[in-house]
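All protein chains of the complex are present and in place, except for one that has been dropped.
First chain written, first letter: the chains are A, B and C, and each begins at residue 1.
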Amino acid sequence: MPDSDTTVAQLKKIMDDFVAARDWHQFHDAKNLSASIAIEAAELMEHFQWLHSDDVAAVADNAKQMAEIREEVADICAYLLSFATTMNIDLSDALAAKLQKNDTKYPVDRYYGRFKPADQPQK
Amino acid sequence: MPDSDTTVAQLKKIMDDFVAARDWHQFHDAKNLSASIAIEAAELMEHFQWLHSDDVAAVADNAKQMAEIREEVADICAYLLSFATTMNIDLSDALAAKLQKNDTKYPVDRYYGRFKPADQPQK
Amino acid sequence: MPDSDTTVAQLKKIMDDFVAARDWHQFHDAKNLSASIAIEAAELMEHFQWLHSDDVAAVADNAKQMAEIREEVADICAYLLSFATTMNIDLSDALAAKLQKNDTKYPVDRYYGRFKPADQPQK
Partner (left out) sequence: MPDSDTTVAQLKKIMDDFVAARDWHQFHDAKNLSASIAIEAAELMEHFQWLHSDDVAAVADNAKQMAEIREEVADICAYLLSFATTMNIDLSDALAAKLQKNDTKYPVDRYYGRFKPADQPQK
């Protein structure tokens, strides 16, 4: 089931079936799931924790590490899908809406090749 | 473009087009993107930071907060897609493979309604 | 060396000596250290990942889990100290200044027993 042939709804369903089969919905509330996404994201970060920027691309050539990275990515994806199901969020619609909003916020002509100011906290 | 009609490959493409249009691929290396997923996950967590478990479900009734949550979810999704594109990872295949592995690790008959031991660190 | 007799400067020094002895300062830049704090914080969160709020306090009675929690806390502390040393930040001064600022932002008479609005994102 490659990305080219798989809808987001199908991914949501296989994850939801996995959770339901174990009666784990009781643990999958929005608070726990948001923490779970963060936990898995941190495990993904670990693979790059001490790497200089110049050495990051080479990770793609390390088959063993890529296998682990693929699993961390799957874990993030699993909890994100579960969160969306729990909160009744359509991920595709949410992404399209956010990118449209960002398109207005970061017009191509002003931000081409430049940092996004929003990523430099201004509090 | 609802989840029911949208493939993961289509989502990857609209995100990648957004990044390419701004020449932001130079910033989107795997290290920065893994941190970005974690940053957005933390912003999602903020919505539940001080809530008692019993009060979590009620968030779904707060339209204003749900609008913000939908945006945080979109941000996580955007960076996850960008990470997968950068690292040449098929998200659907990765998820299917991980759930199959977890299916062996957490057999339904032993884990029905029980905590996943893997979530209780044992180092 | 209990907390009652140990200055923050002393903790900074034992951590810095540990790093220097291994020539690890080259890896301890502010970007990597901020990620490291987040990674260790996520490992701490894992201990409470699926717990209902009502079951959190009982963790204190689990000696084995408390031993692991103490190590995660030490890891966060270690990287926070290393970050402060790298960025030349006086932690005690920074904390005192921030609490003074928060004291103005959250006056006792208005926030007694109530949620901090700042913790409910308003973007």
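Just so we're on the same page, a contact is a pair of C-beta atoms (placed from the backbone, for glycine too) under 8 Å apart; a residue touches a chain by one contact, two chains touch by 3 or more.
All of these numbers come straight from a predicted model, not from anything done at the bench.
Summarising the interface, chain B meets the missing chain with residues 27, 32, 35-36, 38-39, 41-43, 45-46, 48-50. One chain is missing from the display, and on chain C it is touched by residues 1-12, 14-15, 18, 21-24, 26-27, 29-31, 34-35, 37-38, 41-42, 44-45, 47-48, 51, 53, 56-57, 59-60, 66, 69-71, 73-78, 80-81, 83-84, 87-99, 101-103, 106, 108, 111-113, 115-116.
Listed by residue number, the positions of chain A touching the unshown chain are 35, 38, 42-43, 46-47, 49-50, 52-54, 65, 68, 71, 115-116, 119-123.
Operating definition for what follows: only the chains that are shown with their structure count from here on.
Chain geometry summary: the mean Cα position of chain A and that of chain B are 3 Å apart. Annotation for chain A: residues touching 2 or more other chains are 27, 35, 38, 41-42, 45, 48.
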